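What follows is a set of notes on a single structure, which appears directly below.
What you see is the complex with one protein chain gone and the rest in place.
Each chain carries a letter (A, B, C and D) given by its place in the written order, and its residues are counted from 1.
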């Protein structure tokens, strides 16, 4: 009988009339064997973790190393230039900022509203099912396909051209599923009894949504939005697809106008460049010195995403903790 | 007097989907505002559907023109992809082979590593470690892929060439490995979430039997979280299939019909971005070809998502 | 606000970019200049739709493009701005390539070679039986058009199984890493990476192997791979002061800036003629919409003078 | 703390003003409505009457043809073993079941004096909930300040006047015997209160809008004995100001706080009567078994 295992006849061990003091060594033998495997896995797990973390460190260190010298105040205030030493990322980071603004303004209200609808309002019917499957589906659609959508719809059909508006809307659609999912998850974590308390007082659905659901899920939504944005800010492929690989050595019109109503939407139509594009552009330069610039831009880009992620982590662990049920 | 709730369709889900039955919504006057708001919210939710419709419309309408010129059969069977050359050939197979091969390499890296990390974080690591490491891993997912692309080209492939001097300077292996690392966070983070969601009572049941952490993890937690873990894999696969910049930079942009990861190749997404870099004139067959390629890509991810849907249904958490 | 929109060739891009940069700073930022990279073909397409003021081109405008432009009522001034030497490069460790003839290059690159010519030995029996690794420009670029025209004899006729990139640095990386690699791209990329690459002398019409370089381009001996590069300015745009200023600035500084970005400038005379064309709005092309190879500077000057 | 004791007195006085709910007895009444308790001879007016009421969770019939009165300004306790349907019945009174799909009502629950059928689809559930407040098993304050918790009911009724709200919040907190404990920290988060305080806050939240009926679903089961005692005392004080319906699984509590008791079993109402009678002299064997702990 193959009932023995590391020298212990388990069947006999268990079948015996109960436990005796001398059985304990047998149990211990089994445990030792089990624990050896456990240790083995723990080591493997830790190693796997290291692969991930070390890759990140290597990547980051490599860029920091290569680009360190270029990171000066002028690097942020100079336009791109053919002279590597004078080239900066002014138009790139301003462009990234403005594109992100459009992205946030388009994706956040839509995503939050959609998430609220699906969690709080949606009846169980075909339409809701379709929307729901659709959102999951969109989350898996490659970003390059969004680029094609933008090329066909925003650039040519709507005639927005290769503008900040096109890019911002494209990335907005790209992160829409992220915002929706974050909103829904965050709403779902609000306990039922809070909702019942509000309804019990005679609140309408919208009152419950406005006074409770949205405020309490806000930290979770914020986290989702920031994670989405930090993904969007590094997106290269869809922006290339709309054809935004351009030398831009100027800033778009200021969004703040000099006279009433003090806002100005000209910038939406402006050409632009963004951080990853600028980086991509520099890496394809013949002069070695531009590789330094590319590394420096990459370093700053990663820092930007790092900072955004850090904010979202901070929200997750601090702001969220303040809401207790 | 008998009154029935108009929400009548008997659904037995206790405290189920958090929708207020239509009964609540029925009141007229005060609820006019409520109705309007609901419609606005529905409209917002519908934008995602419009996005899909838009994607499909754009891809299909351009592809239709493409397939007017290129028989669909030769698109599917021709083994050469040279749409922009003097004698264009439009066989999607080389791009497909490239896409599948790089994805396979990436998954061979990401799934074991991602799963191991997920199990380790969820079942082994102390909470303090987890709280520190998890965001770190998520950062790995936030790094722009263009950065990964040059990392593959400048660091990983030269390292691989030290091991395999014959290896060409662009290859699917290096691109795939780095892509795998880039998608580890998607896999590990979601899989970990799924395992975290397994109730503690399930673990307690196992530990109370004298199981070790490893046994608990593999025999109880993993199967209990299977649906979530499979979803994580599927998301990882669709990320790999659609990933663009890493392969565009490091895999060689060479539409070879091969599944040998040591060879350079081109993926569907890399083709699209290559053409986009050249900005083909709107309306030309080359322009249409990127939409046909995009359609193939979209169909692949759609299929994956359907599989994911079925898998989630099939292995839905039973606890 | 005044704006100059330029798009087109990636080959011409470095020159135009340099001009744009200096021009903008000379105007203290009052004029905005965008320089896109869409490839020559892409640039002309936009140009003929009237979307841009200036098209960068690494080859003369083609018949089809001329038709598109005239249909849209777009007239233009053609201005050569510099010369480029398409450079065939090999890995510096490669010992057997001393020179290559157009025939040999054709053998490697013609469409029929796809899948069949895979070893150096097939190119020339004296070469070793080493795998042939090819790197070249992406299929939507003027460089590709010119190279195929010059080598294979028909624009866009090329084998497909090579590493194609619009990003020439990727090609530099590829060739510098592989002993058996060969590739081609604009001279500037070679000039900046001379340590990593070796330029292959090309046997010219006269049967002499010639290394690419400014001198060889100027005296016309580096053929057939040297070519003029152009900008095309829309007639309507020339009515705008900022565009006129920009073009004038371009032609006055092209010589200096082209050298700076490792291109071969034209003789000073050529820029004078060009400036004259601008001022007199001499429209049209001197090439008649034909792809042409091996145009020397003198020939070019002669033609321009005739316009 | 002497001051607390004296404070209590004035609080109650204030609460008395705040809690004049229901209608004055002299008002016109529907002549058909059962004015008095059915089973008891004494003439306590009926605030609500359940008539032949059944309830379905989807296909599952959780309540089977229940009929009983709820007496005005009295405490009625619902007791019975777990799962018998106590909460289900209670939650019907403010149409909580409308929040979830698939639930179905049959029969009537009439609210007097106006004789409205709470379950009529034409009756807006929001209106019902504005008239009938509910306190839940687990204290569920909103994660807002103490003040905002109490003011919430007023806000959703459109009250904007700051001083009115201030007054009502104070009165409600006094009514819930919480004022002295939170007076100086009205703007602290409600979640920082202890369990018992939170539950009293939830009661104050209901009181602020002066409901006609208060529903309690096992309000003390999540609380420690001291907090439990304070809630029971509060119910005692509220009993002659508002109609109260309370679910409890604790027989002793039912005996202590209620005037009437309904014993339910498997979705049916087994016995209804004055609490004294039910506990001392139950009419049915099953009730006796349950009360004496022989079963359950």
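By our rule, a residue touches a chain if its C-beta (ideal position, glycine included) is under 8 Å from a C-beta of that chain, and two chains touch if they have at least 3 such contacts.
Computed from a predicted structure; not experimentally measured.
Q: Write out, one label after another, the shown chains that touch the chain missing from the document.
A: Hidden chain contacts in the full assembly come out as A, B, D.
Q: Of the listed residues B:84, B:211 or B:251, which contacts the missing chain in the full complex?
A: B:211
Q: Mind pulling the subunit B residues that touch the left-out chain?
A: 126-127, 199, 201-212, 215, 219-220, 223-224, 317-319
Q: What residues on subunit A make contact with the chain left out of this view?
A: On the subunit A side, contact with the omitted chain comes from 1-3, 5-6, 8, 10-11, 13-15, 17-21, 24, 27-28, 30-31, 33-35.
Q: What residue numbers in subunit D mark contact with the hidden partner chain?
A: 81, 83, 224-225, 250-252, 293-296
Throughout what follows, only the chains that are shown with their structure count from here on.
Q: Name, by label, each chain that touches both members of the pair subunit A and subunit C.
A: Common neighbours, subunit A/subunit C: B.
Q: Per the definition of touch at the top, where is the C-beta contact count highest among chain pairs?
A: Greatest number of C-beta pairs in contact occurs for A-B.
Q: Quick check for you: compute each chain's CA centroid and the global CA centroid, then name the chain with the smallest gap between them.
A: Central chain: A.
Q: What whole-Å value do you get for the distance between subunit B and subunit D if each is reduced to the mean of its CA atoms?
A: Whole-Å distance between the two chain centres: 52.
Q: Identify all positions of subunit A at which a residue touches two or more other chains, and write them in rising order.
A: Residues 123-124, 195, 204, 243, 245, 280, 283 of subunit A touch two or more partner chains.
Q: Where does subunit D touch two or more other chains at once, residue-wise?
A: 99, 101, 126
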